[in-house]
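Each remark here refers to the structure printed beneath this line.
Note that one protein chain of the assembly has been removed; the remaining protein chains are unaltered in position.
Showing chain A:
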Amino acid sequence: ALRDSVRNEAFSTDEKPAPYGNIITHNNFYEFGLGKQDPSQKAQAFKTDPWKVEIAGEVNKPGVYNLEDLLRPHALEERIYRLRCVEAWSMVIPWMGFSLGDLLKRFEPTSKAKYVEFTTLQDSEQMPGQRSFFSTLDWPYVEGLRMDEAMHPLTLLAVGLYGNALPPQNGAPFRLVVPWKYGFKSIKSIVKIRLVEEMPGTTWNRTASGEYGFYANVNPAVDHPRWSQATERRLPSSLFSPNIVDTRPFNGYADEVAGLYSGMDLQRWF
């Protein structure tokens, strides 16, 4: 169990969280296989201790840090967020963590820091998906945020789930959670955080730029070229009710984050 944490009610939805068993067996973590249940089966031996994280780029205090040292100053809180996958399913998940912005401030971003680039561990010994010849993705997995998105208080660095440390399949030992963006933005098992001046290249965007934008804000009005994003299936769904709900702009967080994109054409910058 993790250090005692308090629920951040203001940031939490009152929707019912998915059962723990569903959250830890329904994962897209292609480093551990393509099936939804592959990560829960193939990631159990994943070594997350010791874990080092490099903070690099446009900061005054770059360096390689032990994860414990990175986390120590931060009070953990619970936040119940909606997670909307680009595949048109969603779940409500009680994460534990703290705002990414609080961590970034400690390393003193310079005035040139315009974007943040995150990188997942590259270790094909432990991650069989990275050895696959048939993958359309390049490893390691890379994601990115604009600086104001990264500093937004809703942007979470999660280390736990339902009061327990993150299981490997959910991105242990620590991962990003950006609740108003499609799930693939919320990068798992982070080993490097680099602050940069130019918009970083990101994994899905490089694979299919017409299908996955850099911003990837949840938007029912902008369809994926191959499927509609107007609705989503809220999981767990049962065979007796598909549990289809309407997808909301910014995944229901428009009041908090829509201002970040004022004046931007969201059809173009999807």
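Convention: contacts are C-beta pairs under 8 Å (C-beta built on N, C-alpha and C of every residue); 3 or more make two chains touch, one makes a residue touch a chain; residues count from 1.
FYI, contacts and distances are computed from a predicted model.
Undergrad: Tell me the UniProt protein name of the chain this structure doesn't show, selecting from "Protein-methionine-sulfoxide reductase heme-binding subunit MsrQ", "Cobalt ABC transporter", "DNA repair protein RecO" or "NADH-quinone oxidoreductase".
TA: The missing chain's protein name, per its UniProt entry, is "Protein-methionine-sulfoxide reductase heme-binding subunit MsrQ".
Undergrad: Looking beyond the chains shown, say which of A:Asn60, A:Thr136 or A:Ser262 touches the absent one.
TA: A:Thr136
Undergrad: Among A:Val64, A:Ile244 or A:Met264, exactly one should touch the missing chain; which is it?
TA: In the full complex, the listed residue that touches the missing chain is A:Ile244.
Undergrad: Looking at A:Val53, A:Met91 or A:Leu104, which makes contact with the chain not pictured?
TA: A:Met91
Undergrad: Against the chain that's been left off, what residues of chain A make contact? List them.
TA: 18, 22-23, 25-26, 30, 34, 36-37, 89, 91, 132-137, 207, 223, 226-228, 230-231, 233, 235-239, 241-242, 244
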